[in-house]
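Shown here: the complex without one of its protein chains, the others still in place.
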Amino acid sequence: MDLAIETRALNKSFDSFKAIDELYLKVPAGSIFGLIGPNGAGKTTLIQMLTGIIRPDSGEAFILGHSIRERDGSIRNRVGYVPDVPVMYPNFTVAEMYRLGSKLYPFWDWERCRELQRGFRLLESQRIRNLSRGQKVQVALVMALALRPKLLLLDEPTAGLDPVVRRAFLQAIIEEVADQGTTVFYSSHNLNDLEQSADHIAAIFRGQMLFSHSLDRLKRSVHRLQLIFAKDTPVDKIRELSGLVDWQSSGRVVTITITGELNTINPRLAVLEPELIKELNLDLEGIFIAFMKSKGYYYGSEKWEVSTGQ
Amino acid sequence: MVCLVVQKEGGLLWLDINPRLSTPIYQQVVDGIKEAVARGILVPGERIPTVREMAAGLSLNPNTIAKAYQKLEQEGIIATMRSRGTFVADRSSADLNVARKKLTDMVEKVLIEAYHLGLDREAIEQLFADSLDEWEKRGEK
Partner (left out) sequence: MRGLRSLLWKEWRQYRMSFLLAFIIISWEPVLVSYLVYRTSDRADAWSDIIVNILASGSSNTEYSAMVVAVMLAAFMLAGERDKSLNYLVSTPVSRREIVLAKYISGSLALTAIMLIISLFFLILGQLLPAQYSIQEVIQWFILTTAALLSLFSLALLVASFSRGILFSSLLTALILALPGMMISLTLQVLRQFYQVSAALEFKAHYIVTYLFIPDYIIRGGRYIQSSNSNLVINRINPDYPIEVGVLLIASFLFLGLAIEIFEKNPLERQGELLFFGNFKQIGMIFIAFLSAMVWAGQMAASLVLFLVYFLIMWLGIYLAMVNLIRLINLIRYGQV
């Protein structure tokens, strides 16, 4: 399996704050890979290390087969990057940014650039500093796609974009993957977008990898089940269920979120002798929130709590 | 909810894909197309959108669509004709696909034996040609 991105035992600290902690990541080539995690979990730090803005303390990372420690800039010839707040050069016009891109990237495609530019309806004569954040993201995306990338690194690109632009953005990426087999690695809080477009999801929390699966496998391996009991709910036995991520009880009804394949879970549940077992729908947001809760990151009675967790 | 509406003479094909369901998207596509074929909305020999067209049309991951098409092809529901597109398979061609697969597996086993016997490509081709000739001769009788 070809890996577009790979990290091994990656570590990064800022003063005494550990931002990335022994991270192992594998992103298959040609996939759309989503990175999710709470704010401050290390998503931006990871992406900045992959693009070369930040250097890791220890560990290895490879993009398109090249180590990020290489001094040669040409490893980024086919890597497009859209940060969460694109800066670029405020005094340059949009046209001048494109011109710069065409000089810096050897595979720059003016046709594709113009085609995307027209699609996004940007004014080439406008200066970057006069653009709204969403428009800057669009310019950055046009540039990232016009360079004919093999890998796209996107850091919360659709945050704060209106739905029309967001849809256009997603569409452009999907077309790129369909036509060119580009790998897309993107961090986002927008789980709906990810659920629709990603084939792999990884979750990061406090600099550590929580899980990394194909989306299909993730959905197959986590289930939300409702158990209705005739009499008292066997709370102790429920707590001891292996693979339990989260549970809530209300009277005789217990809702559990549990990992594992259904055919192994059902026998384990049958032991508890519930009157009825019903499977509820569990989307990516539900999976994410359940996992975060198990790690101690959840909404408490009055305020956000981050306990020491498990 | 994401819908694909494909205009075709006489009717509409719809695929109701909800990414937020526990059912994986590729499975939803497989089930959706199977249902359309079963209901006669899609008839054998009819062209269905390519992986790219469907992915772009539904804003879904092309790999996911490709996975769905692969499964459908394995089950003999659809068939891809290179450079002509993807079509709903005929009843007969559905059986043909399954039979084809079986044959391919068998041929592979023959090839493995041939390799172990030390036959090169020419010898293998000669073997098949001879057998075919023999077969045809017997058929004529």
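Chains: A and B, in written order; residue numbering restarts at 1 for each.
The rule is short, and it goes like this: a contact is a pair of C-beta atoms (placed from the backbone, for glycine too) under 8 Å apart; a residue touches a chain by one contact, two chains touch by 3 or more.
Everything quoted here is computed from the prediction, not taken from an experiment.
Peer 1: Checking the contacts here: which visible chains does the omitted one touch?
Peer 2: A
Peer 1: Decide which residue listed in A:Lys103, A:Arg118 or A:Lys231 touches the omitted chain of the complex.
Peer 2: Per the contact definition at the top, the residue touching the missing chain is A:Lys103.
Peer 1: In the full complex, which of A:Phe62, A:Tyr81, A:Phe120 or A:Phe291 touches the chain missing from this view?
Peer 2: With A:Phe62, A:Tyr81, A:Phe120 or A:Phe291 as choices, the missing chain is touched by A:Tyr81.
Peer 1: Kindly note down the residues of subunit A that lie in touch with the hidden chain.
Peer 2: So the residues of subunit A touching the missing chain come out as 14-15, 51-55, 71-77, 81, 83, 86-92, 96, 100, 103-106.
In this section, only the chains that are shown with their structure count from here on.
Peer 1: For subunit A and subunit B, let me know how many angstrom lie between their CA-based centres, rounded off.
Peer 2: Distance between chain centres: 33 Å.
Peer 1: Please name which positions on subunit A make contact with subunit B in the complex.
Peer 2: 30-32, 167, 170-171, 174-175, 177-179, 192, 195-199, 215-216, 219-220, 223, 279, 281-285
Peer 1: How about subunit B: which of its residues touch subunit A in the complex?
Peer 2: It comes out as residues 2, 19-27, 51-52, 55-56, 59-64.
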